[in-house]
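This report concerns only the one structure given below.
Here the complex is missing one protein chain, while the rest keep their positions.
Note that the chains take the letters A and B in the order they are written out, and that residue 1 is the start of every chain.
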Amino acid sequence: MKSNPNKSVRLARVILSLAGLAQAGSVSLLNASYDPTREFYRDYNRAFATWYAQENDGARVTFRQSHGGSGKQARSVIDGLDADVLTLALAPDIDAVARKAGLLPAGWQARLPFNSAPYTSTIVFLVRRGNPKGVRTWDDLLKPGVAVITPNPKISGGARWNHLAAWAASLERELHGDWAALARPEEAERVAAAQRRAQEDMAELYRRVPVLDAGARAATTTFVQRGLGDVLLTWENEAFLAVEKLGRASLEIVVPPVSILAEPCVAWVDRVVERHGARAAAEAYLRHLYSPEGQRLAAQHYFRPRLPEHADPAHLARFAPVRRITLDEAFGGWERAQREHFADGGHFDRAFLSRAP
Amino acid sequence: MKRGKGRNRKGWLANAALCAAALTVIGALVVLPLGVILAEAFSGGWRLWAASVAEPEARGAILLTLAVTALAVPLNTVFGVAAAWALAKFRFRGRSLLLTLVDLPFAVSPVIAGLIFVLVFGRSGWFGGWLAERGLKVIFGTPGIVLATLFVTFPFVARELIPLMSEQGSEEEQAALSLGASGWKTFFKVTLPNIKWGLLYGIILCNARAMGEFGAVSVVSGHIRGETLTLPLHVEVLYNEYNFTAAFACASLLAGLAVVTIILKTVVELKGARDAA
Partner (left out) sequence: MNRLKFKQNSVLPGFGLSLGFTVFYLSLIVLVPLSALILRSAEGGLEGFWRTVSQPRVLASFRVTFASALQAALLNVVFGVTVAWFLVRGRFPLKRLVDALVDLPFAMPTAVSGIALTALLAPNSALGLALARLGVQVAFTPHGITVAMIFIGLPFVIRSVQPALADLSAELEEAASSLGATRAQTLWRVVLPLLAPSILSGFTLAFARALGEYGSVVFIAGNMPMRTEIASLLIITKLEQFDYTGATAIAVALLALSLLGILAINLIQARAARHWGN
């Protein structure tokens, strides 16, 4: 008698899992991501599928990946690309999907830990082997005879981080790291002078840009393959990948003492996952990014993990120390940064157009 | 005699100059860029080239490109023949306007060619809501890719046929009709044989462009790996992964397909000429 319930429980379990399989029809998730995450998500998807099957009695989850420029991906989702999850380069791109298409709530960023950014990065310098121009800091970029490669921030998400990192570094120097000054009304004059100085620095920086590519990887190709420029401003993870794939012997990474905390964000798209019956899987997929396994894989693929205790120390050792200024500190959040710097007539336009002869 | 020899010599010189000039142009503008592609494509040897082209994602992209081409080219061919019949054999009011409109897609940037289908079939487009209610997908799927390809390759066949048919006039058709042949019979027995080379040529151009289209398709594809990536988009993906050899291997495949179709055309043409003689 005793073995019977056990048996029926097992049977019920089998039936349930079969039903689950049939019902979920093995869930398929479409992940719309940006260019630099290809290699990471290829590995992570495999790891997650295995983990998910173990946790859910063999439930199958399969993946479809779409990669492109972060803004272009957001636009595709707004126009009807049925992405279940978004893993993009910057929060404003996911905000746009929430605002323009109403596919997810405006407060999406509070749903997951660390502003929905499970891994972070920063902006570093990629230079030619031996660093012939001796570029170590942001000020060194403005030394005579240094040519800088950075893509167009109006098109490329990565370039926006480049621009903001350079601006923040300039402000940090002018304010001697006293970010609180930005909020003190009695310091308005000093702050305004610092901002003016930053604007001048940016104009000088952009004067050294010989080519304005449409994306981060195009800029890397210009720098590495075409031999243009002395410094490439790029994501840290992209710099590592470029060295790994394009030339350990000819390239070298320089991490400046200060840079920006770049937070690529993730979110599930409520209206799409509901229609696909994939909410549970999509949510688990993104939450698992914060698990020891997710964090370890992120670090392996050159993203700085939020929870470094889970990463392989050998992977962590590759990251040089850098003070990373946050967007909130220096710019008062994305919305303001976007409006003041990248809207038509903003700081980028002015800095760039001032270079015209 | 002396004068004739002089002329021959002069003719030889003129021919040599002409060959040199034309080969310089083709060499600099077509062969050199092609050489860059082939050099990179085969930089890892023949084996690596074959592996890049036979890899499952590349195979999927090749199949999708062939499927899209197989849909777009016949549709545009039927259109081209109909448009040429109406525009070349008849004179009517608004004819020149229609002629301009047929050429219009040439003047539209590929980026815009993709965008317009997003504006019509996208989520907030004209038919977006209607399609979503019925669970139908147009853009970010094969139908959108076919539409964008149709738009971009729209004028090729018509463009090739209209001048040809205008020039040929319609005396032969009139003769056939007066002898009692039906309209369709006249078309198939008289018109079609007369225009077959032009038609074939238009189809080849249309086909080449359909397989190689990048900009317009990129806007409506959604870039889903193994699903909505055509061969040109797959090339871009590989290139962006710094996998230059595989990228150029796939690109060389497109170049190869183009050259093969044109060689086939030449063979058919030569055979046709022999049969006629």
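For this structure, a couple of remarks:
Assume contacts are C-beta pairs under 8 Å (C-beta built on N, C-alpha and C of every residue); 3 or more make two chains touch, one makes a residue touch a chain.
Being a predicted model, the structure only gives us computed values, none of them experimental.
Every shown chain that the unseen chain touches in the whole complex is listed here: A, B. From the options B:36, B:50, B:136 or B:192, the residue with contact to the unseen chain in the full assembly is B:36. Here one chain is not drawn; of B:13, B:192, B:259 or B:273, the residue touching it is B:259. Residue in contact with the omitted chain (choice from B:131, B:150 or B:203): B:150.
Only one residue in the set A:47, A:181 or A:214 touches the chain that does not appear here, and it is A:214. Where subunit A meets the omitted chain, the residues involved are 69, 71-72, 74-75, 78, 96, 100, 152, 154-155, 210-214, 218, 225-228, 342-344, 352-353, 356. Within the entire complex, the positions of subunit B that touch the omitted partner chain are 15, 18-19, 21-23, 25-26, 29-34, 36-37, 40, 78-79, 82-83, 85-87, 89-93, 98, 100-112, 115-117, 119-120, 125-126, 147, 150-151, 154, 159, 163-164, 167, 170, 173-174, 177-178, 183, 187, 198, 201, 204-205, 208-209, 211-215, 231-232, 235-236, 239, 247-248, 251, 254-255, 257-259, 262-263, 266.
Here, only the chains that are shown with their structure count from here on.
One finds 39 Å separating the Cα centroids of subunit A and subunit B. Interface of subunit A with subunit B (complex): residues 30, 35, 38, 64-68, 76, 78-82, 101, 217, 220-221, 241-242, 245-246.
Only residues 118, 121-125, 128, 132, 137, 139-140, 222-227, 237, 239-242 of subunit B touch subunit A when the two sit together in their complex.
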